[in-house]
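Here the complex is missing a single protein chain, while all its other protein chains stay put.
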Amino acid sequence: MAVAYTPGLKVSPQTQLRIRRSLPISGEVKVSIGQKVQPQQVVAETLLPGNVYPLNISKMLSIPPAEVPGALLKKQGDYVKVGETLARSKGIFGFFKNELASKYEGQIESISKITGQVILRGEPLPVQVKAFLNGTIVEVIPNEGVVIEAETTFIQGIFGVGGETYGQIKVATKSAEEALTPDLLEESMRGKIVIGGGRMTYEAVYKAIDLGIAALVCGGIDDQDLKAILGYDLGVAVTGSEKIGITLIITEGFGDITMARRTYDLLKSREGADAAVNGATQIRAGVMRPEIVVPIDPKHVSKNAIEDTSAGGGVMEVGVSVRVIRDPYFGILGKVKALPHEPVVLESGSHARILQVETLDGKVLTVPRANVELITR
Amino acid sequence: MKQTMKTLVGSRWTWMMLCVVMAWNAVTVSAAPPAPPSDIQVKDYPLDDGTAVKVIFKRSPDDTGAEETNFTGYSIRTSSEVNGFFKEALEVKKAADATEAAEVVDARVTGLKEGEPVFVRVYAVGADDETSTPIQTAESITPVMAWFDFHQIRLLILVIVICSAVILFIELARRGYPMTVRKVAGLEAIDEAVGRATEMGKKNLFIPGVQDINDIQTVAGINILARISRTVADFDSEIEVPTCRSLVMTAASETIEGAFLAAGRPDAFDPKSIYYVTDEQFGYVAYVTGWMVREKPAACFYFGAFFAESLILAETGNSVGAIQIAGTAQPSQLPFFVAACDYTLIGEEMFAASAYLSGAPEELGSLKGQDMGKVVAAACILFGCFLAFISPDLMKLIFEETAL
Amino acid sequence: MSHNQSSHSHITHKALDLDKINVILATDCGSTTTKAILIEKIDGHYRQTHRGEAPTTVEKPVADVTVGVTNAVTEVGELAGRKFVDDNGEIIRPANGNVGCDIYISTSSAGGGLQMLVAGVVKEMSAASATRAALGAGAIVMETLSSNDKRKPYEQIQRIRELRPDMILLAGGTDGGTKKHVVGLAEIIAPAKPLPRFGSEYRMPVIYAGNKEAAELVQDVFKDEVELKIVENVRPVMESEYLSPARDSIHDLFLEHVMAHAPGYDKLISWADAPIMPTPGAVGDILKMIADRDQINAVGVDIGGATTDVFSVFDGVFNRTVSANLGMSYSISNVCTEATMAKVLRWVHFDMDERELRNRVKNKMIRPTTIPQTREALVFEQAVSREALRLAYQQHKEFATTLKGVQQQRTVGDVFSQQTGGNTIVNNMTLNLLVASGGVLSHAPNMNQTSMMLIDAFEPEGFTTLAKDSIFMMPHLGVLASVHPQAALEVFEKDCLIYLGTCVAVKGLTKLGEVAMRYTVRGKGLDLNGSMNGGELKLIPLWEGETATVLVEPTGRLDVGAGPGRPLEKEVRGGTTGLIFDARSRPLLLPDDRLQGQKMIKQWVETMELYPN
Partner (left out) sequence: MTTTPRPDTNQNLKTFEKRVWLAVILIIGIVLMTRFFTVKEMGRYYAVDTGSGLEAATAVDKEAGVAFVDVDRSIGIWISALMTIGIFSFLYKDNPYYKVCEALFIGISAAYWMVLSFWTTIIPNLFGKLFPTWTQSWAIPGLPTAHEHDWWLYFVPLILGIMLLMRLFPKYGWMARWPLAFIIGTTAGLRLIGFLEADFWGQIINTINSFPSYASMIEAVNEGNYSELFKLSNAIIVVVSILACLVYFFFSIEHKGAVAKVARLGIFVLMVTFGAGFGFTVMGRIALLAIRLEFLIYDWLALDIVGG
């Protein structure tokens, strides 16, 4: 077969997007068909009862239950934060005092002298589903959710962390190659979606969180940095629920890697526009990629815009632009120079069909066909 | 039957007669009595629990320290009345050699009643148990209880060593020092047993033994009950606890209520399932076995002090097809539990259970501390045996005699 | 324990005359590729002759599975010089000269396979039995709900809503046992109104395999909102499992409801001469069949991109586990996380930059289709696979256990050897056959690499024959076995398995530099004897089709299957790798020190000729 499909990411200046927004459990839909909605508008809502945390203060402090109210530093109805000192035992002659810091956050619902138990109830968990898109409601699923439609500029990243967020697009780097370093970030970017070029550094992410930047979109990130940011090693690529105070999206891959020019240019062209991003990624059957959605003002919708998906997927032939997506040449861009038919023995000893790539600086590399990805340039 | 009884009674009489006759013989065949000791002094023994007096007297002239002599030792006797019946309280051996013979005897007479005056007599005893005329104090002496009993000093040291080991390890555990616990299959099987009951829609039965709450085994049993009922609450199963003592019922009820609350299911707690049956051991057993046969519990737990009922309960449980987990520190009952139950906790394992189950660092630390106690015991035994082998006197000095 | 000898004959489409079957066409619609094989009767024996493959077409834009099947079949046809597909795009039957085939069968795991939600009362008991039934039927168990999973009802409801299973299996309670728990579970599932994965046009299939006395109550709870099928209890009493009715009805419903709604499957079902089975279910069936016939214990492993399936048959008891997050592409990063990078790197005999590696791992995760180009990348990937296999096998051991909740019979003598129920039935010493399949194992450039990956990850003890599934034919043979067992067994024997050789390993801790075992090998042109020190490996050439008699005398307390220190003589089978003597310890211990470890691995790599220049 002379044709090879590669997993494509959608990078489209204009596309009609239809998304389904639904509640986890049944609730109330707050909009009706035909209604125009804003990204941050709540379209459906429900309440989950707050979680209950029973704390056996008497056991934890080794005091009789009846002394629990005396040892508590809070009253019924008070709100306790995580780490706040909840109770202190009297100790013996002022020594051996024990303190107990709350492990949970919530309101003190009841204090029992009998069991020494304090019940903390977390806030009722409001579950709100926002529109995410600036669009029109085209379908209402009663008690569950809605389907929204809009004309958007739509860009899929390859990987992201953090959930949905909104903001103005702001490009921070001068080129698609430039790494996002802390010095490129400034106070004025608070609440915005900041676009970088190459890799986002650990320091930059930290500064961005401090500055209150809504989201960072870059070409790549170092896994070591990601681990430091998340505080754990990411195992399964199912993300979206991280609470790190920022949404991060990478468009190309891990390591030092440049953002595809097309993506960079498209984002740059929409600088200043309001966008919605979602870092949620799920790489397996039913794949989910992080997305950057920039609604297009209905006035500017070009009626004859072509549905453009050629950015990802396509036909592999001599002359097309490709990126190598596996070491040892990871991230290198070039053009297909030859597509030999016969399988070749690789250095690893495997037989595989290969292609030759001529890099931008004129070198010719031999790589397995599976290890390249088409890019439109 | 009646006749056998009579024979038995008859034979007892025969024996007594025989004894009397022999005693008479012994008295009649006596030789000349030895010379009495002299200069008796009796004092209250200091720093003790008030059950001893110190008796000091000069040795009898017959007590020369020579090996071959008619003299065997002294008999110290006490009575509450001046001329009352004097009962022997202590025997003192004759001097081993001449040097010892020159010294006074300083004896400690124990077994007295605190606060009750006694009179003391000392007899010299000859070869054929004939006694000299006694020497006696004119005044009675009253043993007094001191604030601190020095005889218990070893115990104090032990308590301090073990308690500090426990405290030390608890502290260490709190600071994250890793503590391991050996696996105890019986405890791991609790979930399995309760699970079985849940799946089969049957009840769990818990028997906290037949002793009152003042038995440490019952307390340990109640501790395990806390965990079991927590599992029961988690599994939404039911537990039945008939008790043999009213206080145990109260304790069990409190425990289960607490466990259900901790599991977040206070609503599922049924106080009626914990009840008192009777104090009468076998009445209780009859009830429990009857209940078992009727209700067919799928899981039976026996934790506490058990006596003759162990096998009856466990066999009945086995016959109704329950998973049974038992634990007791009654050595005589363990074999029965082992034979009839699925899992058995042996003695100490039951006491360690609560620490094992909770997995809380504090409790694990205390377990480790208790293990240190065992190390101390082992060391004492080894050291003591070594001393006993080398020098029994030194051993006695360190392990038995008062340090005063 | 379980009755896994499933009978699918109850939906056999057509009556077949087994003697007249000469040409068999089989396909397996995997999530990415559809593989077709051709089996022909040559000189009275069934042989696999040709194969072909094509991308699976269940997702847009094609969305008709038969297109991929037709493509794959066409490729086979071209290679075999037969015409299988007529002008209407249908498979031609029966065979007539160079045209058509006698039977056509298929398995499917396209679109993520059969995804199920399982619920039972106690997690370790009826829920575990239900899970076993579902896994045995070839399903992926997305979630197991139980009364004691510590979740509040609303959390459970939320979870069910998040999932979109193909099917639900509800079990719980022994017959005559608990009703309230089972009904309680039904009351949680019913209001959650789980939506089936393939559209909402049909009702969610729910199989009830719990307390038969609660069946009516459960039916009342579900009313008509689901497609409820009531079968016999998977756990009629605590002491035994009865899985086959539940398994069979999973297969039936898979066909009737799930598959029927997947794109193109209605056509595929009508084509096939036997019910279409979920791929892993078919693999399990053939493995079980072989183990039963030869009276052996066997373990099969299929390591994929996202998941690793482990199948085992020990003393006739079949078990299957799916380690959902252990795989070589989508899940590679999770393997490194779960096993830790240090554990992965201990299999690598040279230095690697960890930071660089982390990025590579993550990039493989987000771009799962790439293949290692350099030797370094290959070595690393195979190191990861060892850890993935090791973890999957560990999970399998934890799952393949004796039943929990069974009353134990004891005597006084047992007091100190009390063991809880639910011990693993997996015993590496009694394992006879270890079969590997899946990309990293079957496509390794060098078969010695496959052998070593198996030995390092599974740590077989005693005498164990190693083999690999040549072209992942086991699913096809599994279905074939339900129609034509003789053909399936013949092909399995002759074409399916490629024997790698035999591993002879001592159980116990061996000491470096001390003799661990002595051996004598006698066979065609072979007469060797020697001894092995602790920590050593030895490769003795014994090629495919050859056998040799091996006598092993372990020293000390070491064991090769006859008991500690006892000698054992057995006939062993050769293969592409040969006869491997392994005097490394069991469990396999690698030095913590990186340098020392590298030295040791390097030595093994050289002995085993793993990465020749």
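Chains: A, B and C, in written order; residue numbering restarts at 1 for each.
Everything below uses one rule, namely that contacts are C-beta pairs under 8 Å (C-beta built on N, C-alpha and C of every residue); 3 or more make two chains touch, one makes a residue touch a chain.
Please read all numbers here as calculations on a predicted model, not as lab measurements.
Across the entire complex, the residue among B:D44, B:D128 or B:E254 in touch with the chain not shown is B:E254. Residue C:D175 is the one among C:E90, C:E155, C:D175 or C:D292 that touches the chain not shown.
Across B:S60, B:T131, B:S229 or B:T289, the single residue that touches the chain missing here is B:T289.
Chain B residues in contact with the hidden partner, per the touch definition given at the top, are 1-4, 152, 154-155, 158-159, 162, 179-182, 213-216, 219, 247, 250-251, 254, 276-280, 282-284, 286-287, 289-290, 293-294, 308, 311, 331-336, 338-339, 346-349, 352, 355-356, 364, 367-368, 370-371, 373-374, 377-378, 380-382, 384-385, 387-392, 395, 399-400.
What we mean here is this: only the chains that are shown with their structure count from here on.
Compared on C-beta pairs in contact, B-C and A-C come out with A-C as the pair having more. Chain B and chain C have Cα centroids lying 59 Å from one another. Spacing of chain A relative to chain C, judged by their CA centroids, is 34 angstrom. Counting partner chains per residue, chain A shows two or more touched chains at no residue at all. Those residues of chain C that touch chain B in the complex are listed here as 121-122, 124-126, 147-148, 150, 172-174, 176-181, 184, 211, 235, 238, 404-408, 410-412, 414-415, 418-422. Residues 31, 55, 111-112, 154, 157-158, 161-162, 306, 325, 330-331, 333-334, 336-338, 355-356, 358-375, 377-378, 443, 445-446, 611 of chain C are the ones that touch chain A when the two sit in their complex. On the chain A side of its complex with chain C, the touching residues are 5-7, 24-25, 48-49, 158-159, 222-224, 226-227, 233-237, 253-255, 283-286, 325-328, 330, 345-352, 367-368, 370-371, 373.
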